[in-house]
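Apart from one protein chain that is not included, each protein chain of the complex appears where it belongs.
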Amino acid sequence: MAHLGEEEQREVLNRLARIEGQVRGLGRMVEEDKYCVDILTQISAITKALDAVGLKILDGHVHGCVRDAMVGGGKEAEAKTAELMEAVERFARMR
Amino acid sequence: MAHLGEEEQREVLNRLARIEGQVRGLGRMVEEDKYCVDILTQISAITKALDAVGLKILDGHVHGCVRDAMVGGGKEAEAKTAELMEAVERFARMR
Amino acid sequence: MAHLGEEEQREVLNRLARIEGQVRGLGRMVEEDKYCVDILTQISAITKALDAVGLKILDGHVHGCVRDAMVGGGKEAEAKTAELMEAVERFARMR
Partner (left out) sequence: MAHLGEEEQREVLNRLARIEGQVRGLGRMVEEDKYCVDILTQISAITKALDAVGLKILDGHVHGCVRDAMVGGGKEAEAKTAELMEAVERFARMR
């Protein structure tokens, strides 16, 4: 349903595993009472990494929707374009 | 250095543990090939939770800087206000 | 090229005229030394209005790209999907 190929799915899962590690690292920084600006920089890095995952997911979805629109044609194409835009808006409002 | 009290630190660590769980849940959604918009919604929730942690960290820092500015006065106050603004800008550019 | 219909174009131009007025109003707030948080709220309103214009432009572009992809098929469809994603990424990185 998310229209990801096997390799893309594996890549996304690898990224998420790395993000999990970054969140754990953030916990250590807080425990060790690191400098505020450095903690915020680390949070920013995690947010950007999540954002890149979102873009990857969106990219797979958009390609899938365009493919479906081409196969279906007419009303199906209109529905698929609307579905595509819904995901784009969701992504845009992610931040 | 991050100017967090003991209780605030514990609260931040609890939130981070929850965020770690959310990232793991996101991985399961990708593995189970969930719908794109639902995955983006989950990413958005994690981003917002990280943002709230950042604001908490920033809040502790700002209070610490104002306290230091008041105790130090004069040049120290100017330095502490600049430090405070640096953190605010870092937070603002987090997204 | 921006794939806007006549009516959509007129609506976008109306919105931009309103945004111009909001920027002028912001100038007056600064001249009259209004409260900081109120000025920031006004800036936020203008940013959101610009964002809505961007989404409108993007929507027209996405529909145009999908239409072109369907008419062209094959390689053209791939090119149009890439063009579509470029605009989506540009929009997403707008903030």
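A, B and C are the chain letters, set down in written order, and residue numbers restart from 1 in every chain.
By definition in this document, a contact is a pair of C-beta atoms (placed from the backbone, for glycine too) under 8 Å apart; a residue touches a chain by one contact, two chains touch by 3 or more.
Please read all numbers here as calculations on a predicted model, not as lab measurements.
**Q** Counting the whole assembly, list the visible chains that the omitted chain makes contact with.
**A** B, C
**Q** Could you pull out which residues of chain B are in touch with the chain that's been left out?
**A** Residues of chain B in contact with the hidden chain: 51, 55, 58-59, 62-63, 66, 69-70, 73, 77, 80-81, 84-85, 88-89, 91-92, 94-95.
**Q** In the complete complex, the non-displayed chain touches which residues of chain C?
**A** 1-4, 9, 12-13, 16-17, 19-20, 23-24, 26-27, 30-31, 33-37, 39-41, 43-44, 46-47, 50-51, 53-54, 57-58, 60-61, 86-87, 90-91, 93-95
By definition in this document, only the chains that are shown with their structure count from here on.
**Q** What topology does the chain contact graph adopt: line, ring, star, complete, or other?
**A** line
**Q** Which one chain sits nearest the middle, judging by mean Cα positions?
**A** A
**Q** Need the CA-centroid distance for the pair chain B / chain C, whole Å please.
**A** 30
**Q** Find every residue in chain C that makes contact with two or more other chains and list them.
**A** In chain C, the residues touching two or more other chains are 95.
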